[in-house]
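Report on one structure; see the data block that follows.
A single protein chain has been removed from this complex, and every other one stays in its place.
Per-chain residue numbering starts at 1, and chain names A and B are given in the order in which the chains are listed.
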Amino acid sequence: MKKSGTLIFGIIGWVIAIIIFFPIFWMTITAFKTERGAYSPDLIFMPTLESFRDVFARSNYLVFVLNSIYVSIGSTLVCFIFAIPAAYKMSFFPTLKTQGRLLWMLSTKMMPAVGVLVPIYLIFKQCGLLDNIFGLIIIYTLMNLPIAVWMSYTYFCEIPAAILEAGRIDGATLWQEIWHLLRPMTLPGLSSTGLILIIFAWNEAFWSINLTGANAAPLTAFIASYSSPEGLFFAKLSAASLLAVAPIMVLGWLTQKQLVQGLTFGAVK
Amino acid sequence: MSVATQPPVSAPVGTPGDADKPNRLLGLLELPSVGALFLWMIVPLALTVYFSFIRFSLLNPDVSGFAGFENYQYLIEDEAFWPAIINTIILVGAVLIITIVFGVLLAVLYDREFFGKNVATLLVIAPFFVMPTVSALIWKNFIFHPDYGLIAFVLGKVGLRPIAWFTDFPLLSIIIIVAWEWLPFAFLILFTSLKSLDSEQKEAASIDGANPIQLFFFIIVPHLQRAIGVVVMIETIFLLSIFAEIYTTTSGGPGHASENLAFLVYSLGIQGFNVGTGSAGGILAVILANIVAYFLVKMLAKNLKGR
Partner (left out) sequence: MNRLVPPLLVAILLSAITALAQQKTVTIATVNNPAMIELKKLSTKFEAENPDIKLNWVVVEENILRQRVTTDVSTGSGQFDLVFIGLYETPIFAKRGWLQEMKNIPADYDIDDVFKSIRDGLSYNGKLYALPFYGESSMLMYRKDLMDEKGLKMPDQPTYDDIKKFADALTDKGKGIYGITLRGKPGWGENMAYVGTLLNTFGATWFDMDWKPTIDTPEWKKAITYYVDLMKADGPPGASSNGFNENLTLFASGKAAMWIDATSGGGPLYDKSQSQVADKVAFAPAPIQATPNGAHWLWSWAFAIPQKAKNAEAAEKFALWATSKPYIKLVADDAGWPTVPPGTRKSTYDNPEYQKAAPFAAVTLQAMQTADPTNPAIKPVPYTGIQFVGIPEFQSFGGVVGQNISGALAGKMSIDQALKDSQAAVSRAVKQAGYPKK
């Protein structure tokens, strides 16, 4: 390991990180400004919590955030329950049809949501699923399932079958195979898959706004109420966005540790 | 029967004794996913196809009856139709190239150790967490804005005139915003995939005298092939129907310069609550997506193969 290169890489890495993060940084500090000051390019200013106070007074944040959590985590769990067995089978026991099947799954996402809004709305209305958390969970599961299968499949493919076979020859049962061999090796991959699924569900702003009312509305609807066609709203929107992004940033930070844990395949040799 | 003599396409099944049982069981593993998705695809698709062939306007219930190809004609004959298709393809292509090239470079860079790497990684991933509508608003008002934006501020300091991004470079502005949103996604997948690259392989190659560039092109990039394939496929599906960013910033304008197919469908169909036209648009979008996917699969065939 060359030590001298580390400093240069570190600097480049950090510069890029700061550039990429800058818009979010700006949104964060705007959340602490007054509406009038929201448009000024000042970096130094008197921070105030008035925008947050307005946001909490105006909307029932707790209801929105709980709905978002239920729907995102719920749909991701259901996704995994469906996707992992499928990905396992497709990766370790592929058939001639497997590639085609994978592509077909992805093709179910080709219809833009705008085109299919009315049919889905009518179906949900008939089934009483409007303004209902389960309705959203169903839609998000179906929306994310192709991604879950694809990504899990990709990470499973990186595991040499030889390892599992070695385990089988050593007498491991299916359960042991999954728990002791497969799980540790695919955990980073499945964690990043899970994080991505949760984020897709969390930020999904079309179905969540059109199919919910006062009861099942998640944070995307909360944000939609801050982008006003009349009147200044930037500080409040920034505050609201911060509140909407915070839970998921925390989750991302926690999952990061899993991802960064890294792994080597020294075990195979 | 030894594993080695089985044809490569069918799987190693395990000990010879239970050759039949796992096969049936395995089929069941796939079934829930395939079945659910099949229903999800067929029912709305059938309804949408049906709606696309009738006259159905939510606000105008008098206008009804079989429309034949009228709805499709209405869309295709619009001046903005072909420009919208071209814009859609440009948008998808440009964002794919930007996110994958930078994604790979960033993943390689962050594969190394440096101070505070964990925090820096979180910063790089951050844009992915923010809702597209909010991202678009931030870029529009705080960065691109010719009066209050950061870029105008910097340009002013060096004595240049501000650029009206959404007026003069609408499609480019949208591409920048969307690429910023999706770079973390590409980075995350590629970065994770890089973790499974055997460091022994890398060391062996450099001992053999390979320089970093050769290392990059002959060891790292091939390893990332499959991950790149996944990123391309998933991003393409999403990018084809980008809507929120356009809606929030340019509304397809000026003129039709930043209008893509999804927005056109909204503008001609949904906005007038014309379900017939909107459904026809949805079907056309599916056709376009299938065409794009066909070419992609051809190009990436070897990236997408299994083990």
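Throughout what follows, contacts are C-beta pairs under 8 Å (C-beta built on N, C-alpha and C of every residue); 3 or more make two chains touch, one makes a residue touch a chain.
Model, not experiment: these values are computed from the prediction.
Taking the complete complex into account, the chain left out of view touches A, B. Only one of the listed residues, A:Ile16, A:Ala31 or A:Ala217, touches the absent chain: A:Ala217. When the whole complex is considered, the residue among B:Ser33, B:Thr121, B:Ser135 or B:Thr249 that touches the unshown chain is B:Thr249. Seen across the whole complex, the unshown chain contacts chain B at 57-63, 70, 74, 77-80, 140, 145-148, 162, 164-168, 249-257, 259, 267-274, 277.
In the full complex, chain A contacts the hidden chain through residues 34-36, 39, 57-59, 117-118, 121-122, 125, 130-131, 209-210, 213-215, 217, 221, 224-233.
Criterion: only the chains that are shown with their structure count from here on.
If each chain is reduced to the centroid of its CA atoms, chain A and chain B end up 15 Å from each other.
Here chain B touches chain A in the complex through residues 3, 9-15, 22, 26-27, 29-30, 32-34, 36-37, 40-41, 43-45, 47-48, 51, 58, 106, 109-110, 112-118, 120-135, 137-139, 141-143, 148, 150, 153, 180, 183-185, 188-189, 191-193, 195-196, 198-200, 226-227, 230, 233-234, 237-238, 240-241, 243-244, 248, 261-262, 265-266, 269-270, 275, 278-279, 281-283, 285-286, 289-290, 293, 297, 304-307, going by the rule given at the top.
Across the interface of their complex, chain B is touched by residues 5-7, 9-10, 12-14, 16-18, 20-24, 26-27, 30, 39-41, 82-83, 85-86, 88-96, 98-99, 101-103, 105-120, 122-123, 141-142, 145-147, 149-151, 154-155, 157-158, 160-161, 165, 168, 188-189, 192, 195-196, 199, 202-203, 205-206, 220, 223-224, 227, 234, 237, 241, 244-245, 248-249, 252-253, 256-257, 259-260, 262-266 of chain A.
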